[in-house]
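Before any comments, here is the structure.
Every protein chain of the complex appears in place save one, which is left out.
The block that comes next holds subunit A.
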Amino acid sequence: MFVVVALRWVDERAEVDPLSGRVRTSDRSAGASAADAAALELGLRLAGSTGGRCAAVSLAPAGADELLRGALASGTDEVLRVEPAGEPDPRAADSGAGTAVALAAAVRERFGAPDLVLTGDHSPDRGTGATPALLAAEFGCAQALGLVSLDTEPAADGRLRALRRLDRGRRERLAVPLPAVCSVEAAGVRPRTAALPAVLAARSAEVPVVAARAAPDPPPLTAAHGYRPRAKELPAPAGADPLRRLRELTGAGQRSDPPRVVVTDDPAEAADELLAFLRAEGYLDG
């Protein structure tokens, strides 16, 4: 089985300027998210159990070479970095479409058609989780998204058994035909620690780079602004004059019991305080 693991290079410790909203990232703290690391581990296990190959790809700038060298040290047979075509428009939402187009084209060109593409379930920086589905569309194969487990040995019918989380604690069992794109959560998979000789060997490994195929033009962006919730409709305040209406609206001048914070080191005193509160609120009546 030939498994391709698509890794998103992301800085989970990015800082957001509270004034401008500009996001500051650092190559040093960037890497794969926990979900992507789980995807890589599953890819390595699947390739290992089937005697196949595993490759890691990332659409990212040169800083991601370290991420891919880490994948090589962990045991991937090949890596590929896809150089982004240009700076993305920071105002435009990332649908994942461009990423899927660029990755699929690069993978096809470099490795041919994979049996399985694995990714994390969503990227921590954008978090739409749409890229895996779009990748499946690009490859024209099955998709199984948001998996919490994936058998690392195909069943007798050649399909993969997977488990997906549903609402209200339910689970869904899936039999995934190949070829497929699967996205996994960072659950129940402990990524392996690379062996030291492999880490040292990967330090000097050359990471092949290809240019991303230009993504289809996104819809024209005419304006971008922050989310503004719709105004909440309230009944008009009662009152004969504006001052009364303003007081009614804001609650100014009305008697109220402000919340109290009680700090005490004495357990007995604390218990008395709690009981008094519960009594006052009517919880201990009857």
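By definition in this document, a contact is a pair of C-beta atoms (placed from the backbone, for glycine too) under 8 Å apart; a residue touches a chain by one contact, two chains touch by 3 or more; residues count from 1.
Note that in this section contacts and distances are computed from a predicted model.
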Exercise. The chain that is not shown, which UniProt protein name from "LptA/OstA family protein", "FAD-dependent oxidoreductase", "PEP-binding protein" or "Amino acid ABC transporter permease" does it carry?
Worked result: "FAD-dependent oxidoreductase"
Seminar exercise, completed: Of A:Leu200, A:Leu249 or A:Val262, the residue touching the omitted chain is A:Leu200
For this session: Spell out the interface residues on subunit A facing the chain that's missing from view.
Result: 28-29, 31, 193-197, 199-200, 203
